[in-house]
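One protein chain is absent from this view; the other protein chains keep their places.
The first chain written gets the first letter, and so on, giving A, B and C; residue counts start at 1 in each chain.
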Amino acid sequence: MTQAIYNGVLNLAAGAFLLAAVLVVWRREVRAIVRLLAWQGLALAAIPLAEGIYQDDAALIAVGVVVLLLRAVALPLLLARAVGTEAHERRESTPLVNTTTSLLITAALTVLAYAVTRPVIALDPSPATRAVPAAFAVILIAVFVMVSRRQAVSQAVGFMMLDNGIAATAFLITSGVPLIVELGASLDVLFAVLVLGLLTGHMRATFGGTDLDQLRELRG
Amino acid sequence: MSAMSVMSVVATLLQVVAVLVGAPLVVGGMRQVRARLEGRAGGGVGQPWRDLRKQLRKQQITPLGTTVVFALAPAVVAGTTLLIAAILPLISLGSPLDPAADLFGVVGLLFLGTVALTLAGLDTGTAFGGMGSSREITIAALVEPTILLAVFALSVPGQSANLAAIVAAAADNPGQLVSPGSLLAFVALAIVIIAETGRLPVDNPSTHLELTMIHEAMVLEYAGPRLALVEWASAMRLTVLLGLMANLFLPWGIAGADPSPLGILIGFVVISLKILVLAGALAAGEVFIAKLRYFRVPELLAGSFLLALLAVTASYFFATPTN
Amino acid sequence: MSWTSKIRRVGRMAEPATPTPTNPANTVEPPTGVTGSLQLRHVDCGSCNGCELEIAGAFSAVYDAEQFGVRVVASPRHADGLIATGVVTRNMHQPLLNTLNSIPQPRVVIAVGDCAVDGGAFAGGYAVVGSVADVIPVDVRVPGCPPSPAEIIAALRTVTGR
Partner (left out) sequence: MTTALHEFPTVPTPGQTLRAARRARVHAVLSGGLTAALGTVGVALGLSVIFGGPRELRVGWLLPLVGVQLNLDALGGLFVAVTGAVSAAVGIYTVGYARREHLARFPLTVLPLFVAAMMLVPAAGSVTTFLLTWELMAAASLVLVLSEHHRAEVRSAGVFYAVMTQLGFAAILLALVLLSAAGGGDSFDTISASSGDIPSGTRTAIFLLTLLGFGSKAGLLPLHAWLPRAHPEAPSPVSALMSAAMVNMGIYGIIRFDLDILGQGHPSPHWWGLTLMIFGAVSAVFGVLQASVATDLKRLLAYSTTENMGLITLALGAAALLSSYGAMAVAALAMTAALLLILSHAAFKTLAFLAAGSVLAATGLRDLDKLGGLARRMPGTTVMFGIAALGASGLPLGAGFVGEWLLLQSLIHSPHDDTTLLMLVMPLSVGAVALTTGLGIAAMVKAFGVGFLARPRSAAAEAAREAPASMLTGMGLAAAACTVSAVAPVLFGPLLERVLTALPTLGGEAAGPMLGAYLRLPGVTGSIAPGLIAVALVVAVLLALALARWGGRHRPAAVQAPLWACGADSLSPRMQYTATSFAEPLQRVFDNVLRPETDVEVTHYAESQYLVEKVTYRTLQADPVEQRLYTPVVRAVTAWAQYVRRAHPGSVHLYLAYGAIGLLVVLVVAR
């Protein structure tokens, strides 16, 4: 793999990674959001794969494959199963912040991410670190998604985007994470998603929906 | 200008003629793609040309109370579009008009056409004319930030907003084209071009219901040759914008600033193919989507604005040292 | 995606076109001399909506009148002809004339259905002015109550010449 192709793939992956996060903010259809998450997982997996192939590092390639299977396939599948069949659960009908404002906030967060990661890039300017702002922006956007969404599944998507962002930052800054660390983190997320799946099931049984605002009723 | 050779003038003239002749065919092709995907036979690629020839033979009607604005607006829309066709680097890079108007100028000319038509819609003094104008100008106002930011993003690699410089920079450095900035700008520009040319999901070009119209509502009063000019112009707008998009992001095959006859031929064939592929993809995509509610269009445009802003930011920050 | 597979499975729905009508006895010269292009403004002068359904059928995917160059448009200014259905009721008399006068010359008038041709079941009714043919000059008549989409298309093709 030549330097140019490596650069291209890395940039492309970072761009797609960020784009997927933006589209998650944009869309309201929960299924579409989960599908976007799968695409984001694919973009995330491309980073260690590209680095692994470029540096001839089998462990990194293995990490990439694990990430691919877990984040682009397994987790979205699990989440998709958690999406209810009721019409009102398949859409974020009334997000707490309207879409236009959400998009503008996303713009602000991204610009902020670019600004605050400048010193990080300045430490070691390389194609990989140049993509860090995108990963960091995804972290901020993920937090925003978690803050502004009502449906439990969208919350879970936000959580997973957060984790994707952290993983991407780690890959880009350290040029690769040991396999064991990545496995640990990914398993963590897997468990979290399983628990969330259980919880949404319970919520649906109890409240007849997964609108998180209804949790307020739990307060005595 | 010194770079203005005979061949570049020839290439520019060919561009204008090709857009004039080809634009209705592009629209016909798009309708045909849609018809086939819907299981219909379709009117054929030449249908818009038949319609045009027929409209040109029909009586011209001037509604009572309208002014010269109504009479001239079709010619202004068509004129601005023809001028844009002469400026853009479609077949070759060295249009003699390239130094006269950069991408900002082209966007301005585009809006000049839009404004002429909205004024014509208001000039009729009908309820639907005003409604169409109001909607069209609202969308245009919201499209402008995205367009200019996308122009900004595109001008970063070439250090210029002049079209030949942008396209030449892209052709010299194809690595830039897969950069996040370029991709985001592509998506943003695609959305605003869809909005500006009145395609789905912003406007439905084949609607019969006045209350859902945007572009069509403004031109309800036009008949005969003026109607022909309006429809011709809107086909040409679509064609030149698709051509612009094609060459900004896929610049291969375009002839140089001082082209040879063979270069012009290749450039012509290549740009025609690119436009046809893009138009076909657009038409195929439209089969799967419905028109957005008018007040959700601003969401779409806010999204495209965000993408354009990210494009600029990304092209600044990613700006990989191009050794 | 399910839509793409549906598109592939269904393929072409439109039935193959019959030969173009060439008999000069029952064809009309295209109004402008350009064949294969006819835009129509539809006016329901007081129809029972039976003819409307059949006209809609003529423009559906199965019959696809568009393949012969026919389209229905919203504004009479964009039209070459009037396609009128139903008997002309008193309330629709003036609107029918207004619409006809708004269509630029040259133009054709197509009366679809028995009511439009000769008043049909409603002839002589107290709210009825007459058939379309009684009120305005009609160029093409499509009898039937209602006429089938195939008959409507056959009549339209005598005008488009395609």
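Just so we're on the same page, a contact is a pair of C-beta atoms (placed from the backbone, for glycine too) under 8 Å apart; a residue touches a chain by one contact, two chains touch by 3 or more.
Keep in mind it's a predicted model, so treat the numbers as computed, not measured.
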Neighbouring displayed chains - absent chain, whole complex:
A, B, C
Which residue from B:14, B:45, B:109 or B:266 sits in contact with the chain not drawn here?
B:109
Would you indicate which residue among C:47, C:67, C:85 or C:99 is in contact with the undisplayed chain?
C:99
Give the residue, chosen from B:9, B:127 or B:281, that touches the chain omitted from the document.
B:127
Missing-chain contacts mapped onto subunit A
101, 111, 114-115, 118
Considering the whole complex, not just the chains shown, which residues of subunit C touch the missing one?
32-33, 43, 75-77, 94-96, 98-99, 101-102, 104-106
Interface residues of subunit B toward the undisplayed chain are 20, 53, 56-65, 67, 69, 72, 74-76, 78-80, 82-83, 86, 97, 99-102, 104-105, 108-109, 111-112, 115, 118-119, 122-127, 129-131, 133-135, 137-138, 140-149, 151-152, 155-156, 158-162, 165, 210, 220-221, 224-226, 228-229, 232-233, 294-295, 298, 305, 309, 312-313, 316-317, 319
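One rule holds in what follows: only the chains that are shown with their structure count from here on.
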Hey, how far is the Cα centre of subunit A from the one of subunit C, in Å?
56
Within subunit A, the set of residues that touch 2 or more other chains is none
Send over the residues of subunit C in touch with two or more other chains.
none
Going by the contact rule at the top, pick out the subunit B residues touching subunit A in the complex.
175, 178-181, 183-184, 187, 298-299, 302-303, 305-307, 309-310, 313-314, 317-318, 320
Subunit C-facing residues of subunit B, complex:
35-44, 47, 50-51, 53-54, 57-61, 207-210, 213, 216, 220-224, 227, 287-288
Residue ranges of subunit C in contact with subunit B within the complex
3, 7, 10-14, 17, 30, 32-37, 39, 61, 64, 66-69, 71-75, 77-78, 80, 102, 104-106
